[in-house]
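A single protein chain has been omitted from the complex, and every remaining protein chain is retained in its original position.
By letter and in written order, the chains are A and B; residue numbering begins at 1 in each of them.
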Amino acid sequence: MNKKIAIIDYGVGNLYSVKKALDKFSGNVFITEEPEKLLSADAIILPGVGSFQAGIEGLRIRNLIQPVKKFASTGKPILGICLGAQLLLSKGYEFGTFNGLGIIPGKVIRFPELKERIPHIGWNGIQRSNPGIENQKLKVNAWKGTILNSVKEDSDVYFVHSYMLRPDKKGDVLAVTKYGDYEFCSTIRKNNIYGCQFHPEKSGDVGLKIIENFIKLI
Amino acid sequence: MKKVRIIPRLDIKGPNVVKGIHCEGLRIVGDPTELAVKYYGDGADELLCMDIVASLYQRNFDFNILKSLAQNIFIPITIGGGIRSINDINNALRMGADKVAINTYAIKNPRFIKEAAKKFGCQCIVLSIEAKKNSAKTWEAYTDGGRERTGVDAIKWAKKAISLGVGEIIITSIDNDGTKKGYDDELIKGITTISPIPVIVHGGASDMGSFRKVAQEYNPDGLSAASVFHYNNFGIKDLKSYLNKNNVAIRI
Partner (left out) sequence: MNTKYGLPEKVIFCKKCVISNQRPSSTVEFKHTKNDKKETIAFREDGVCDACRYTEYKDRGINWKTREKELIKLCDKYKGKNGYYDCIVPGSGGKDSSYTAHILKYKYGMNPLTVTWAPHLYTDIGWKNFTNWSHIGGLDNVLFTPNGIAHRLLTRLAFENLLHPFQPFIIGQKYSGPKFALLYKIPLIFYGEYGAEYGNKIKENEVPTISSKFYANDVTPDKLFLGGVSAKSLLADKKLSLNDLNPYLPIKTKEAQKMDIQMHSLGYYLKWDPQECYYYASQNTSFQANTERTEGSYSKYSSIDDKVDPFHYYTTLIKFGIGRATYDAAQEIRNRKITREEGVTLVKRYDTEFPNKYFLEFLDYIGISKDKFWKLVNAGRSPHLWKKVNGKEWQLRHQVS
């Protein structure tokens, strides 16, 4: 495949892991922090290991905020991973209040007080969000044609986070996950823009399938 | 439902994976990349790679080994050993690590935890504790690959580090390490009851039942082991199948 896939280096990502997962399915994956290269790509990945503040600041000082927003408006696919997914939302509340990219309306908030240990670290299942009994048909097909296409319901993927995605619109919730009794959003989606709270590049075969699906969108 | 993780541990020394008893007598048991691939293929949930002589020899983790080891692995990797600066953490993450474990340097400079957690996010910073039982039924933390006493109470230190922002704890029982006589129940109980953050336990895994017992009684987030896997007592796949049959939430 000759489609160009850019992994954005904004100073806080686990770039190597992401790249090697993508390399499995595409021959034209590159890491960049240059706006022009970003804009010229056919798809971009926003990886993520770090704090919200560090993340948005990393984008800012590299003058990448506008280019990413511009890319989002083109309709070309974006995959945000973990912190990268969180940055897609409007606001983040880690170590203070910060503006995110606002590409998908919503906020990034800390887990509430749970019996369970925080950060949420480990393998947990992703499920289709439940739009109500009338929309069961919708539910069944909810993942078709998305990056979760043909992924088995409740497949285990790897999470490591203390803050979670809270998109404003129910429709932007593609997958949910249960931590103890608490259900939170584990994947967001708006058109071709996806954000996975979990790390597909670290989720074994299931994760590789999701990455393969993403590439197929290009 | 969140699953408990089965985490094989690779103690790395130079180009080899080694294994000791009570953190001493490091015997060569294999090649890091080969073992990593084997365990990944066998269903490991995560890999723990510790350069256990980095602090002893005052040198750095060999990030080239990390890169090679991570090449064909698509599960999280935590590395540790000789991590002493923000730069070290950055290098580790860029070369394939997902989380970085710190012991010696953190005990000597606790503020470093705060700094690192702020920069990289707490979920990326793991506290590694090597604990040895005292006569007073408490545990003392050790450094430099289980060779130097610190006089610091291990559980108290864990609490402090949690308040400084560490995201996960790996606790190793020096008393049980390499002995295959079972995990250190009391130590595990001690840490899991006080920790609001995830805990991975290590040291003494003997048979499949020893994993089940700890998982069901103390609910740690991860069960780490080395000897039983390196010496082929049983495979990870069989272990997970056994745990699953015995109602332990595990990724199959």
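By definition in this document, a contact is a pair of C-beta atoms (placed from the backbone, for glycine too) under 8 Å apart; a residue touches a chain by one contact, two chains touch by 3 or more.
All of these numbers come straight from a predicted model, not from anything done at the bench.
Chemist: Would you mind listing the shown chains in contact with the chain that isn't displayed?
Modeler: Across the whole assembly, the hidden chain touches B.
Chemist: Quick one: say which of B:5, B:94 or B:132 touches the chain that got left out.
Modeler: Of these options, the touching residue for the absent chain is B:132.
Chemist: Sort through B:68, B:91 or B:179 and give me the one touching the missing partner chain.
Modeler: Residue touching the chain left out of view: B:179.
Chemist: Out of B:67, B:147 or B:160, which residue would touch the omitted chain in the full complex?
Modeler: Only one of B:67, B:147 or B:160 touches the chain omitted from view, namely B:147.
Chemist: Can you list, in ascending order, the subunit B residues touching the missing chain?
Modeler: Against the missing chain, subunit B presents residues 14, 21-27, 53, 56-59, 132, 142, 144, 146-149, 174, 178-179.
The definition used in the following text is that only the chains that are shown with their structure count from here on.
Chemist: With centres defined as the mean C-alpha position, give me the subunit A-subunit B separation in Å.
Modeler: Computed value for the inter-centroid distance: 28 Å.
Chemist: Which residues of subunit B touch subunit A once you look at their complex with the stated criterion?
Modeler: These residues of subunit B touch subunit A: 1-5, 40, 45-46, 67, 70-71, 74-76, 93-99, 118-124, 167-168, 195-199, 221-222, 251.
Chemist: Can you list the residues on subunit A that touch subunit B in the complex?
Modeler: The contact residues of subunit A facing subunit B are 12-17, 20-21, 49-51, 54, 83, 95, 116-125, 156, 158, 160-162, 178-180, 199, 201-205, 207-208.
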